[in-house]
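Removed: one protein chain of the complex. Kept in place: all other protein chains.
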Amino acid sequence: MLGLNKKDFLLLLIVTMLTMLAPFVLNPFPEGSALAQFNAGYPDLMQRFVIFGIFAIGFNILFGLTGYLSFGHAAFLGVGSYAAIWMMKLLTMNVIPAIIVAVVVAGLFSVVVGFISLRRSGIYFSILTLAFAMMSYQLAYSVLTPITGGETGLQPKVNDPRLLDSALVDGATPTANLFGLSMRSSYELEIGSWLFTFNAGYYVAAVVMLLSFYLAIRIFRSPFGMMLRAVKSNQNRMKYTGLNPKPYTLAAFVISGMYAGLAGGLMVAMDSQVGPERMFWTASGEVVLMTILGGVGTLIGPVLGAGAIKYMENIISKINTEILHSWFSFLPDGLEDLIVNLTYPFIGKGWHLTLGIVFMLVVIFLPGGLVEGAQRIAGLIRRKDKSGGMPPASAKAEPAE
Amino acid sequence: MIDLKMNRRGLMKGAAAVGVGLSAPQFFVRGANAFTNEPTGSSVTLGFNVPQTGPYADEGADELRAYELAVEHLNGGGDGGMLATFSSKTLEGNGIFGKKVEYVTGDTQTKSDAARASARSMIEKDGAVMITGGSSSGVAVAVQALCQEAGVIFMAGLTHSNDTTGKDRKANGFRHFFNSYMSGAALAPVLSKAYGTDRKAYHLTADYNWGYTTEQAVRESTEAMGWETVNAVKTPLTQTDFSSYIAPVLQSGADVLVLNHYGGNMVNSLTNAVQFGLRAAQANGKNFEIVVPLYSRLMARGAGSNVAGIYGSTNWHWSLQDEASKAFVKSFGTKYGFPPSQAAHTCYVQTLLYADAVNRAGSFNPCAVGEALEGFEFDGLGNGPTLYRAEDHQCFKDVLVVRGKENPENEFDLLEVVEVTPVSQVMYSPDHPQMGGAEATLGTCNPGA
Partner (left out) sequence: MEVYIQQMVNGLDKGSAYALIALGLTLIFGTLGVVNFAHGALFMIGAFCAVTLSRILTFSHEVVDETRTDFLGNPLKVDVPYIYDIFGEATGSVIIDWAVPLSILFAIPVMIAIGVIMERGLIRHFYKRAHADQILVTFGLAIVLQEIIKYFYGANPIQTPMPDAFEGVFDIGAIIGFGTGEILYPYWRLIYFGFAMVIVAAVFAFLQFTTFGMVVRAGMADRETVGLLGIDIDKRFTLMFGIAAAVAGLAGVMYAPIVSPNYHMGMDFLVLSFVVVVVGGMGSLPGAVLAGFLLGILESLASLQEVVALVPGINQVIIYLVAIIILLTRPRGLMGRKGVMED
């Protein structure tokens, strides 16, 4: 169906279900309970999950298929974001032109960077992409301040021109919208003590993510995808058969750059603001981490990795001592303090430490990332069942490097 | 919490959303609130958004301590701190407007994206009705714009760039901290008194917005005093070793070096300047001098004895002897064992000011709170008589000119106050060119519903 084989279609279906029902899936704990801290079903984080999912899917098309490790992908996301915000300032607050222009501009930029960087391979390629991204960051922060707003970045202002929009009603702030539907508008549903938020922006981003995911599956399964894998496994053999790997790699690079631009455009659409630190090398490193953490070269892995990292960043960092004390208040005082003190270095301001430890554990014990973890668990269950059965959707993915 | 934008199309969509709500009668649909996150229970949630990781993590930690102290005092705990000295007497230790104060914390990472994500999670997930904190102007501007869109109040933490209440001012945002313009205006007279009016200044400026506004402010006010600016060089933000920028200073014919740097930049550039012998040097027959427009005591520790004798400005210092400052230092010092920083002070004060404004307004509605803060004159919070100006939501108060101490008594005793510049000297008109000129506008307040 949809040009996919049965397994892929099933995977797409599961991902579709999960993204559409995310407000429920991510909010399993009732409001006001101690565990509500771990709920992730609020618009901002849900939007980030799918946006960084897109970013990681695109990155995986380059890294997972061709093996070229770009260390400067955040630059395309940043350039896309700047393009999108300028569309919002000059043309209209409608997100469609912003997103399209973001993809186009990021694509053009990646043609230039890719054309130059792909003249080298291996770590030399990585350093070239890193150099381009860091140059973009440094310039955006300083010399290009008139275009980028420097450190403070850009936001839509009340007195921007916005040629296509009718004048704002006095007192209104410019709001990103889709033909009038504000990206911020939410519908809240309360069932018992559970609260579920359905956010317009999230669903726009989620639909875009599903389309990109579908496109990624098609690329993975296409002859073009096969060519890209050939680039990874043996470029020389490919050359001997009379094929020039360069156009294929460049195409993959540009496609993944456009994915990054799409993610950048969507970020602006969801939260209309851009700052240069979006292009810093740690941001590029983050998408590498997401992809490897989830499972390189697998379809669903990068999305899982993106989710895991954003979850830690947004949930773990918000736990403070007060909350810890309230969790362990049932314990005797001395024990409570001891446990709080032992836990404290890993939460709140210590979330980086937790992140570092998780990376190390995953890389040491699960070289294939979270997807391999899922496969192993599935394998265990299957051995118990003793029947072959159908492998779970995520397990059919490509083997990781 | 249906987001109802007051324009034609938004109104229709909002109506549609309500329609959906009606078609699902078995569920209770929230959305009847008059403004974003209207507190309906017996408590109110504030969002403390401070840097917990990254280079400003220590300042963030100090801000968080101040917030926790403020919440304790608002809820009637502790010794009450500045509640007793505050000129407005609406705060009685029974929370804000009778509601118990609760809080959530987040990590800005000193990145605007992360700061906005964290603020949004506080607004969307935890129902925070006010966001406060931060230790850099980029983050302050970004979060302030977000709070404007979301319809909550933003009480800025440490942010010194003119832009926060200048070209990027917002109706929902308020700043108690002083700014670059005030630093320049306060420093210039003191500098000309100490070093004479015939000086040649060389500026090293951190290459980002705060650096630009500070350089401009100090330049304009010192040039008005008769100083000459021989050169102004921008240094990359990520620079750690400033030797290649310091070395040309002595050959330039300048006799004063102005370091428009903050945080780690300031520590390193000052240390480098001293190592290159600038403190001991002579130029144009005068002693060579160094100026640091914005001092932070936390950071000054990193520069150690190098700060001795160097002039700068600060928003507040724990050694002030007015009743309010003494009360604050006492309750902070008793609880944590060391004196508060200026970041801690401004955050504590902002929390109290917000709470008081809610009480006076009789509502948590951001528009009502904003109205109560606008033009509000108060005293007893450590800076003397202060005005929250209505036109740009900037506090106007005396500015402290400080100097690094030659012989510190203890590890906190690094700065001494040399002059308290009266507020009249640092006053400027809301449409001052450094503040974005006539174009800058607050817009109108957004209650978010």
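Just so it is clear, A and B label the chains in written order, and each chain counts residues from 1 on its own.
Definition applied: a residue touches a chain if its C-beta (ideal position, glycine included) is under 8 Å from a C-beta of that chain, and two chains touch if they have at least 3 such contacts.
All of these numbers come straight from a predicted model, not from anything done at the bench.
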item	value
Chains in view touching the one left out	A, B
Contact partner of the left-out chain, one of B:76, B:189 or B:236	B:236
Listed residues B:34, B:224, B:247 or B:438, member touching the removed chain	B:247
Hidden partner chain, touching residue among B:149, B:207 or B:419	B:207
Missing-partner contacts on subunit B, residue numbers	53-58, 207, 231, 233-236, 238, 240-241, 243-245, 247-248, 250-251, 264, 267-268, 271-272, 275-277, 298-299, 301-306, 318-319, 329-330, 333-334, 338-339, 409-410, 412-413
Residues of subunit A in contact with the chain not shown	67, 69, 116, 119-124, 127-128, 130-132, 134-135, 138-139, 141-144, 235, 281-282, 285, 288-289, 292-293, 296, 345, 350, 352-353, 355-360, 363-364, 367, 401
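Basically, only the chains that are shown with their structure count from here on.
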item	value
Interchain centroid distance [CA atoms averaged], subunit A/subunit B, Å	33
Complex interface listing, subunit B residues touching subunit A	1-10, 12-14, 17, 20-21, 24, 27-31, 52-53, 57, 60-61, 103-107, 111-114, 116-118, 120-121, 124-125, 136-138, 141-142, 145-146, 148-150, 161, 163, 168, 207-210, 212, 234, 236-238, 439, 441, 443-444, 446
Subunit A residues within the subunit B interface of the complex	39, 42-45, 48, 138, 141-142, 145, 150-153, 155, 158-159, 166, 168-173, 175, 177, 179-182, 184-191, 195, 197, 267, 271-273, 275, 277-278, 313-314, 317-318, 320, 322, 348-349, 351-352
